[in-house]
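With one protein chain removed, the remaining protein chains of the complex are shown where they sit.
Here is subunit A:
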Amino acid sequence: MFVRSRPTSSPVSTRRRERLGEALVARGFLTQQDLDRALEYQRRTGDRIGRILIALGLIRRRQLYHVLAELWGYPFVDLLQEPLDSRLARLFDPAELVQRRCFPVRRHGSEIFVATAEQPSAELEEFIRGVLGPVTVRPLVTTEWDIDYAIRTVFRDVVLDRAALGLYFRNPDESARQVLIGWQKVVLASVILGVILGFLFAPRVTAVALSALVNGTLFIFVIFHFIVAMAGARHEHEQAISDEEVKALRDDELPTYTVLVPVYREANVIQHLIENLRQLDYPPSKLEILLLIEEDDEETLVAAKAARPPETVTFIVVPNGMPKTKPKACNVGLLFARGEYLTIYDAEDRPEPDQLKKAVVAFRKGPPELVCVQAALNYYNATENLLTRMFTLEYSYWFDYVLTGLDRLGLPIPLGGTSNHFRVDRLRELGGWDPFNVTEDADLGIRAAAHGYRVGVINSTTWEEANNHVGNWIRQRSRWIKGYIQTVLVHTRHPVQLVKSVGLKNVLGFILLIGGAPFAFLSLIPLWSLTLIWLVARTHVFDILFPPFVLYISLFNLLIGNGVMIYLGMLAGFKRRRYQLIPFALFNPFYWLLHSIASYKAVWQLVTKPFYWEKTRHGLTRYLDPSAPTAAKAD
């Protein structure tokens, strides 16, 4: 039981209120020097001394809360040991318990013993009575880790349910749990049937119509990409957030920031991850890092503990259940997040140290409807081999030019896999991530736009590991393409409503960007095959597919379109002055072939296993060690 030094019915009210720092020094948990250091830090950040001491690693959490319990005059309780009354606890909403940092432990008649990591107050009593009616509240003191542990244990099924099905139950039409809804299935079946019947009864007309549709769409896709990329290039030199604006931030005005790091089978990169996160330039006491580890991933959990992370890192064990995806893990993390802002990093990420501060500035500068800002992603092993070079060019083009161009043109921005910074309250309003969508990031960006929110970009980079292995690359890319198709299918379920809410321009932009990519890649192999067969055999069998107007457009696509896309690929190296990569843009047609292969795999998986998350292996690069000269620095 939790009975400790003094009776619970007599909280300290008459003795002199000893200050926490003094108490810790008096009890030998802290030296005066350490306290002075912490106080100096407190003057800068305005944060609580207890939180500061933990963040700076000057004291263990349990030690602190034992002393706090003494000072507050309540017993300390170890929730890892204490038997918990699940039935009592489940009368409460776990999200509220997380935010209030409390947990009802047990009932004794009309007395309710409530563990809390905050100083007990009338508000706590009011909260408990609001659910249970007129009861006597008996506070107990514990750490917030204990509280989170208790919540995860008692509410395991609720946590899993909310993480996996929360969005679906909130609004099924926003979830990819159903790949197609009613009318979509009807349309798809009709189209397939129509094409079959067309080939049976009017093969020429059907073939020409398909040819015209494919070529016409590709034509528009190329033009769209050109406009967006050039808009991005035009504003290449504009910086969303200046260094001066970052320097002007005072630590005391910074809010708590939550960093979610979902990991799965990443034992080999955990040490590097911890090291990379240490580099973040943000007051440690205001940083909450939640390492999301799958319940069945014992290896990563062991490695994480062995890495001896700082006290700002909390392990959140994600209950095992389907779908086993990164967005589901992030939803679990979102439940336990206490920050005003939140971001996600992958295990191998190396964010620029001032990224969080830039995000804070961006939110402060931006309009109220700004819900997320996206940092650029790029690769630190760019020059490892040909594949990493192509991948880096692609990413640079996407983040440095396309997203910037979309931002300037006011079009919806699909988020990247990591380094999206959110306002937590708005993120919860949006329902978090869709665990059934394998590109949950792109989906969330579009969902935000559909709800009238804006996504912006910030001039900060997170360095990641580029896939250096073709097989691994195809696995990853097929997941992305599958996710893009899922995203299009989800967000076009109510097209009229979508147009009314975000406007036709944004809807078209979204379809061209997210839907255009899979379409283009799926078309690539058939069209190039036709060209190749014609070049070799000089047959006229395919002439019927290309009446004059279709012929002109397809020639434009083949010659001008491909040329333009190769040329735009050259843009990629300029902003970051990675000039050695630019000539490799000439290899883009081969790179696109890989995309095309991945796209067919994506479609196959969409039909056979739509929610399957193709796990990308990380830690394959020889530039993994941050202390070694990286390809990025060597550029």
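What we mean here is this: contacts are C-beta pairs under 8 Å (C-beta built on N, C-alpha and C of every residue); 3 or more make two chains touch, one makes a residue touch a chain; residues count from 1.
The definition used in the following text is that contacts and distances are computed from a predicted model.
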| item | value |
| --- | --- |
| Omitted chain, identified by the protein name its UniProt record gives, among "Nitrite reductase small subunit NirD", "Glycosyltransferase RgtA/B/C/D-like domain-containing protein", "Electron transfer flavoprotein subunit beta" or "Acyl carrier protein AcpXL" | "Glycosyltransferase RgtA/B/C/D-like domain-containing protein" |
| Per the touch definition above, residue among A:T31, A:N171, A:S242 or A:S529 touching the missing chain | A:S242 |
| Residue in contact with the excluded chain [from A:E266, A:E311, A:E394 or A:D407] | A:D407 |
| Contact footprint on subunit A, counting only the chain that is left out | 230, 233-242, 244-245, 362, 365-367, 369-370, 373, 407-410, 454, 456-458, 548, 552, 555, 559-560, 563, 566-567, 570-571, 573-575, 577, 579-580, 582-583, 635 |
